[in-house]
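Remarks on the structure that follows.
Heads up, one of the protein chains got dropped from this complex, but the rest are sitting where they should.
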Amino acid sequence: MAIIDRNMTPPRPDSSPAHGEVAPTSAASVNTSRFRRIMSQIPGPLIGLIVIFVALSFLSPYFLTPRNLLNILSQVSAVGVMSVGALLIILLGGIDLSVGSVLALSSMSMAAMYKMAGWPFEVALLAGLIVGALVGLINGILTAYGKLQPFIATLATMSAAAGLALFITNGNPITGFPDWFIAITATSILGIPIEGVILVAIFAIAAFWLKFRPSGRALYAIGGNEEVARLSGLPVRRAKILVYTIAGLLAAVAGLLVTSRLDSAQPTAGAADLLNVIAVVVIGGASLSGGSGSLLGTFVGLLIIGVLNNGMSLLNVSANLQPVVIGAVIAAAVLTDRKSSRRHT
Amino acid sequence: MAIIDRNMTPPRPDSSPAHGEVAPTSAASVNTSRFRRIMSQIPGPLIGLIVIFVALSFLSPYFLTPRNLLNILSQVSAVGVMSVGALLIILLGGIDLSVGSVLALSSMSMAAMYKMAGWPFEVALLAGLIVGALVGLINGILTAYGKLQPFIATLATMSAAAGLALFITNGNPITGFPDWFIAITATSILGIPIEGVILVAIFAIAAFWLKFRPSGRALYAIGGNEEVARLSGLPVRRAKILVYTIAGLLAAVAGLLVTSRLDSAQPTAGAADLLNVIAVVVIGGASLSGGSGSLLGTFVGLLIIGVLNNGMSLLNVSANLQPVVIGAVIAAAVLTDRKSSRRHT
Amino acid sequence: SPTVSPTGASGNGNENGKTIGIAVADQKSLFYVAAVDGMEQAADEAGYKLVTLSANNNSGQQVNQVQDLITQQVDVIIFIAQDATSAAAGVKLANDAGIPIVAVDQKPESGNGKLATYIATDSVAAAEKLCTWMFDQFGGAGDIAILQGPLGSTAELQRSEGCANALANYPDVKVVAQESAGWDETKAFTAAQNILTANPNLKAIFGESDAMALGAAKAAQQEGRTGLVFVGIDGFPTMFTAVADGLTQATMAQQPYLMGQLSVQDAVKIAEGNGGDIPKLQYQDTVLVTGENVADNDPAKFYGPDFK
Partner (left out) sequence: MVQTLAHTTHDGQADGDSAGLICTGLSKSYWGVPVLKDVDITLRPGNVIGLIGENGAGKSTTSSIIAGIVEANGGSMTIDGIPYEPARPSDALKNGVALIHQEIRMVPELSVAENIFIGRLPRRRGVIDRNRINDEAREYLELVGSQTDPRRPVAGLSIAAQQEIEIARALSREPKYIIFDEPSASLGQAETQHVFAQIAALRQRGVGIVYISHRLEEIKEVADTIVCLRDGALVGNWPASEITKDEMVKAMVGRDFVFSHRAPKPATSEVALSVTGLSKAGVFAGIDFDVHRGEIFGFAGLVGAGRTEVVRTIAGADQADAGEIKVHGEVVQIRNPRSGIDAGIAMVPEDRKGQGLNLDRTGAENITLPWEKELSSAGIITKKKVTSTANKLRDFLDIRGRLDIPVGSLSGGNQQKVLLAKWLVNEPKILILDEPTRGVDVGAKMTIYETIRALAETGVGVIVVSSELEEVLGLSHRVLVMSGGLQRAILDRADATPEAVMALALSNVPKESPLESPIDGEAEYQTTIRTQEN
């Protein structure tokens, strides 16, 4: 089945030159529209990020130090890894509330298998990742086959996973992991902390997938109009299951990072991250109704949240006022985002 | 090209009696379809609720006592009041994350004005309600005029309100309210606790509004298809602002109930309620994409959550397993909901 | 059945058919877990049945649960309130139902409810003692940071108050950073990273819980900052190890296991009509565990034998 050969008789009934209906006219208008197109390529919230960044550079002498910038990178790594999964799901028009609990459950499962069941650490680590992917798979099956609204399906698994994470050790953290594992978050490659490298790698791989691989591009189509996608032969259910599973796996990866950083698996880790993860994606310009959003935007959203938290710590903003500032800045950053404000009414 | 002459043939099947195309014919099929229509009127999750209810009646001797049933009513009152506002917003295709923080902020504002500023209690109470409505108004303005995604707008106000609630007293709770105020949640009318009466009244008024008043019906139109609503001359923005304001006000009412119940205004009250509130609405069959949902369904969802929590308390289910059971039951209750599972993919 | 708590299913209990209801703030933080462990141990010994309800840190939910305990007609209620100001509502419900109530850890601040007894750590005193010790470690002059618990929680307020009391005696100690890390080690790690960056001359960090002190110490270790003092309150077994290893310098160990045992023992006395001689207020000692005495203190004494 080859691409249709256009040497076939042109069926066009008219032989007269095509009278361009929308053909762009003057060179000037082409230029304007190219400029607009380039501008519209810039993720809107980037401007917000730049403003925050510049302001903090003036306000705190410590902000612009390489050390601090690298700290920010490692501080956002866990939320960042999860936000990649969250973006994929949000692109499909779904949502994943279970991400924080999955982080805790997979970290606790790994630790329990290593310290309590006595498995070799590498096996336990793999098992932890599998647990995360498995919860994601359940989310996928519940939404794709059970046809539950993703909010409900993942609320259910969120609740269940959080309970199980506590149940394993009755709330006790588990500590004492191999050195090489702890080193993951304590070592730098060329001055960049490994967790930062992992974060950027995951973003890059996912961005490549979304942009260049048919199965990744399909997410936009499915999120944009599921029925059109289905009739175009895209495997809608399989994509959903795949994406929820990936998100579960990424939450498990984030769990490993947190566990490694503290040398401690904690049953309530990640619980506070849920809103942050979704906020990062939405600040990054993705629409919760699906079909639009980018990893570049998500990365900007991640940095906005990360830089903001870091900056307020450095400035010693009163703990009670920090949330007020965060709220105001989020609203302001997104209000300036002409692109997303134009798109979503 | 008018090949069919209007006079030539009856253009519609209606003039030929039993034409099989559109008109239902036999009495049997009419009955079946009426039965189906009645069945489809029953909120799907009701079946889930009944099953849970019957099961608990067998499992615990205390469950079916009048006292316990009334307890359940007062236990769900705060979340229930907020869920009415949440349903209205979700009908519009929006979401309100700020509801828990607004509860805390309005409760703290009221308490601060009474105990710290020394205002008469009634005035302080009114001021607390106004604070809630005001945050709602800001949500409405940000979404309707700022064109922020509701998730982002209310995330920002959630954060800001939570911070302000803490800021007022630097985190300290305020206690010592007039007796009549505490009596609101400690008195019964004809055996029914006042908070239960308030809850049911709010549900009834809102249900009436949604069903019988044009401005209430308009929410379905706006949530179902905003563009149609706008082109039909419905005041889309005004409706949004109104609904967010109502939701803020209702969160303040819930705040008063909680304050009265605990005789204490707490800056972190309500924080844990957010997911419950949304869950109640979604379990009740509303779609987060807007345009569908009912207060009857929401009430059923509320009872599912309330009965489940109460039942597990009575059965002494281990604290760490409770979330697991809740998760499983939510998924099961909604899976059996044929109606919503058909509608939302 | 797997959904019934171990106590409910345990073999030797229930002979007398009496039940103690427990309303606990949560079953996530180790303090409460250890207290409940202690209660279970004591109840087993006395042959009592326990009904344990955990409120997930939600005061409103907790009042509901007290209601549910009353519905089940338990004989005595042991109440670990989520919050001191909201505790009155639960006490009032129990009083109205005529069920004696033993308060542990938090005492109602308002109302005129009657408690059979109140068993607690004096958190304000503990924090004051700990902070004083910490200031002395760096000569009573310099910059410190405080990592607070969830803002507005009673424990956070009392521990902050205690440290403020100590600060009043040390005019040369300056709090240069104060941040809430919500009892959470991960958050404390991040917060400490930033605080350390912004305060090159920092001398010490007071974590209002052990987990936060540990998170802060690990952040400093990763940044290669040495010579700082890290202290916490709780006395978790992991903190004992950290103190022994020199990662952290001190913890104020509470005795939740013992408090749990004591509360059940008192409840049993009350249920059997011998509650008259129980003192109304029973403060439990806290122990300052430092590098010097860590070897002499068995963590099991504080958090029970089950502690892993």
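First chain written, first letter: the chains are A, B and C, and each begins at residue 1.
Here is the rule we use: a residue touches a chain if its C-beta (ideal position, glycine included) is under 8 Å from a C-beta of that chain, and two chains touch if they have at least 3 such contacts.
What you see is a predicted model; the values in this text were computed from it and never measured.
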Which chains here touch the chain that is missing from view?
A, B
Which listed residue, A:198, A:221 or A:253, touches the chain dropped from view?
A:221
Sole touch to the unshown chain from A:234, A:249 or A:304: residue A:234
What chain B residues would touch the chain not displayed?
1-4, 6, 8-14, 16, 18-26, 28-30, 32-33, 36-37, 208, 212-214, 217-218, 220-221, 224-225, 227-234, 291-292, 342-343, 345
Go through chain A and note every residue touching the omitted chain.
1-4, 6, 8-14, 16, 18-26, 29, 32-33, 212-214, 217-218, 220-221, 224-237, 291-292
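Keep in mind that, in the parts below, only the chains that are shown with their structure count from here on.
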Counting only residues that touch at least two other chains, what does the list for chain C look like?
27, 151
Where in chain A do residues touch two or more of the other chains?
166, 170-171, 318-320, 322
In the complex, the residues of chain A that touch chain B are 97, 142, 146-149, 151-153, 155-164, 166-167, 170-171, 226, 275, 278-279, 282-283, 287-289, 318-328, 330-331, 334-335, 340-342, 344-345
For the chain B and chain C complex, residues of the former touching the latter
62, 65, 67-68, 71, 74-75, 78, 166, 171-176, 186, 258, 261-264, 266-269, 272-273, 309-310, 313-322, 325
Chain C to chain B touching residues, read off their complex
2-6, 8, 24, 26-27, 51-54, 56-61, 63-65, 67-69, 71-73, 83-86, 88-89, 92, 109-111, 150-153, 156-157
